[in-house]
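The other protein chains are all here in position, but one chain of the complex has been omitted.
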Amino acid sequence: MPPDATVRLFGPAREAAGTAALRWPVPPEGLAARDLVHALARAHPRLAPTLRVSRFLLNDELLTRLARRVRPGDEFAVHPPYGGG
Amino acid sequence: MPPDATVRLFGPAREAAGTAALRWPVPPEGLAARDLVHALARAHPRLAPTLRVSRFLLNDELLTRLARRVRPGDEFAVHPPYGGG
Amino acid sequence: MASIRLSPRRLSCAAACAELEGPGLGGMVVFAGRVRPDRSRVGRVAALDYDVHLAPAARALRDLARLAERRYGARRIVLWHRVGRVTTGEISVIVGAACPHRAEAFAAARFLIDELKATVPIWKAERGRPARRPRRPPSRERARGSG
Partner (left out) sequence: MASIRLSPRRLSCAAACAELEGPGLGGMVVFAGRVRPDRSRVGRVAALDYDVHLAPAARALRDLARLAERRYGARRIVLWHRVGRVTTGEISVIVGAACPHRAEAFAAARFLIDELKATVPIWKAERGRPARRPRRPPSRERARGSG
């Protein structure tokens, strides 16, 4: 199991961060999704406005509670408001 | 100029009369469209109910006044309610 | 630009799509109506016969296209209808509209088919086929008894 989680950034989040994915170190016992989002906003200030309007997925499942823990090897996805078509 | 007018029957009118067109004698000075319709209903009783709900065209133009005269050589069309598609 | 067609030839949805192409047209909607094998008073419907008063129908379709252009900003329009016999499963009518935006394209296509049915001199008559297996086939005994 790798010591990092993968953060995937989509749409405007990807444009703001200039990358589609980040590796993010998380402790073995995990990090609350809420704390991960705050850490991301601090590390990438241009991402902060997008994070405030985004939803988050943990391993492809929509997170309804941001208390859920992100563990090493997990995939955490940032979904800004959708806009296909 | 032939001595008859042509009566064209469409859709349910054609089905009721069993024909798509009739030649109908009209005097040289013409016959009011209203009188032509009444004569058609008398000659073809199965056509009468359809005639009551139809609109009429004289030489491809919708008749708004049934006092208009149908003359020899004219084409008089019976349009039951439309139903394409 | 409108494509108007009243013809006994088969209609192709793919051909209708091709008529509606245009780089600035962000939304296009195509509707195709197909003859269904419904049960009706003729038994199972095998075909519809479409009777069309051609010159007034073509004029009504052109008027309809102009109205959709004005009302919905449609820039490409398709108004195609079969004439004569159309067998079950075949397409009898195609309407389509291409507009700058999708809401107008949907509204225009809906308008075109609704108005076509209500205002264009076209009539349909159902043609059936005999049921392949009648529910109560006359038995030899019964036929003899009534003979």
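Read from first to last, the chains carry the letters A, B and C; within each, the first residue is number 1.
One rule holds in what follows: a contact is a pair of C-beta atoms (placed from the backbone, for glycine too) under 8 Å apart; a residue touches a chain by one contact, two chains touch by 3 or more.
Quantities reported herein were computed from a predicted structural model and do not represent experimental measurements.
Shown chains touched by the undisplayed chain in the intact complex: A, C.
Only one of A:5, A:33, A:47 or A:77 touches the absent chain when the whole complex is considered: A:77. For the options C:85, C:110 or C:127, the residue in contact with the chain missing from this view is C:110. Which of C:43, C:73 or C:100 touches the hidden chain is settled by the complete complex: it is C:100. Residues of chain A in contact with the chain left out of this view: 8, 10-12, 14-15, 20, 57, 60, 62, 77, 79-80, 82-85. What chain C contributes to its contact with the hidden chain is residues 13-14, 17-18, 20, 22-37, 88-89, 100, 102, 105-106, 109-110, 113.
Just so it is clear, only the chains that are shown with their structure count from here on.
Our note on geometry: chain B versus chain C, Cα centroid distance of 27 Å, whole angstroms.
One simple way to say how far apart two chains are is to compare their mean CA positions; for chain A and chain B this gives 76 Å.
In chain C, no position touches at least two other chains.
Touching two or more other chains at once is no residue of chain A.
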